[in-house]
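What follows is a single structure, and I will ask about it in a moment.
Every protein chain but one is kept in place in this view of the complex.
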Amino acid sequence: MTFIYAMEIFGVAVFAVSGALAAGRKSLDWLGVSVIAVVTALGGGTLRDLLLDNRPFFWIREPMSLYVILISTVATLIYVRYRKPPNNAILVADAFGLGLFTISGAQIAEHTVHSGIVIVLMGAITGAAGGMIRDVLLAEIPLVLRRSSLYATASIAGVIVYLLGVAIGWNHSVCALLGMAVIVLLRLASIYWGWTLPVFHLPHPDDDSQD
Amino acid sequence: MTFIYAMEIFGVAVFAVSGALAAGRKSLDWLGVSVIAVVTALGGGTLRDLLLDNRPFFWIREPMSLYVILISTVATLIYVRYRKPPNNAILVADAFGLGLFTISGAQIAEHTVHSGIVIVLMGAITGAAGGMIRDVLLAEIPLVLRRSSLYATASIAGVIVYLLGVAIGWNHSVCALLGMAVIVLLRLASIYWGWTLPVFHLPHPDDDSQD
Partner (left out) sequence: MTFIYAMEIFGVAVFAVSGALAAGRKSLDWLGVSVIAVVTALGGGTLRDLLLDNRPFFWIREPMSLYVILISTVATLIYVRYRKPPNNAILVADAFGLGLFTISGAQIAEHTVHSGIVIVLMGAITGAAGGMIRDVLLAEIPLVLRRSSLYATASIAGVIVYLLGVAIGWNHSVCALLGMAVIVLLRLASIYWGWTLPVFHLPHPDDDSQD
């Protein structure tokens, strides 16, 4: 029951709430909302552990996460009956969840792999893949792939800063905090100022049929 | 070649037929229909074994299932050319498949995990995840997440009854039969009387853009 553990539980709860709210735009039933909350909160870490073959998964070893998600989902369902969701607070909390999940995911990957590009990928997957699976289940193109504020891009930047700091020889905990700060600030700045990545349009999208 | 084994094969065949019929509403070609039938029949058990790290998967160890699915699919393709599908019979058979897969999935999970919530989840995944993956491949929000008759909810109720019976000290086989009966009856009753779970609507769905 350390600080790290408390932070993980916070991240799981935040992602469950944002998953439940996303589900609320699609008229799912209560079971559907719970499934989406579970997938959003656990999907990223589970995909990372699946790819790295880290067994058993954290939520099978430690089912506390599942209860936290259920409670968060029920609390969300009740809260929005009476008040509208505090969207700005949720965006800020979600940014902290993203930073936390990404850097802890990169650190877990470091135990198994040594290639920088794989560690960056695993950090980004831990932070962003849960939301991708959520969007796939909601039959939408995942938001992180489309023109929108920076999300997975913030993850990637944060892991690169973390790895550069470690390579220079700085203290690991300092680098982890620095990486998280980069993710949270880049994420919030991109929402506030509307930063996006360029979109890739095929200039001749209809030429396929003419070839 | 026991009774259990025959029941498993029955479940695989039933899920393959219901998968093939769902695919028939989307104008897939014969290969597409076969892929959907395989995914519907094997997806739930495979996801369970993937999450629990039970290797090798049952259909790799025992490829009979794959032949059963192919034969069921071809039989479906031929049958519906001449007669309309016996939808009520299929719904009843599917309910038995759901009960069977769910309880056998929960029992397999019991070998590896001890947490009740994880066993319930694994039972429900074994019964309902194949249909979810089918719907994702058909680019639809999975039916089990939406307002419709009880499906995964029936699974969950059946596993809870099974686990309660075992906790009280009843005979495992009796509890398994009882759990299956709960699932089949709840599923069929919910179809017959139109029982559904409440839907979760965000009361202020458009407020996001105004915040």
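Order as written gives the chain letters A and B; numbering starts at 1 within each chain.
As a working rule, a contact is a pair of C-beta atoms (placed from the backbone, for glycine too) under 8 Å apart; a residue touches a chain by one contact, two chains touch by 3 or more.
The structure displayed is predicted, hence computed values, not measured ones.
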Check: Which one, B:V35, B:A75, B:V92 or B:A189, makes contact with the chain that was left out?
Finding: B:V35
Check: Which one, A:M7, A:L52, A:L164 or A:A189, makes contact with the chain that was left out?
Finding: A:L52
Next item on the list: Please give every residue of chain B in contact with the chain that is not shown.
Entry: 20-21, 23-33, 35-36, 46, 50, 55-57, 59-60, 63, 66-67, 77, 80-81, 84-85, 87-88, 136-139
Checklist line | Contact footprint on chain A, counting only the chain that is left out | finding: 50-53, 112-113, 115, 117-118, 121, 132, 136, 139-142, 144-148, 152-153, 156, 196-205, 207-208, 211
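We adopt the following convention: only the chains that are shown with their structure count from here on.
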Notebook entry, point to check: Using mean CA coordinates as chain centres, what's the chain A-chain B distance in Å?
Noted result: 29
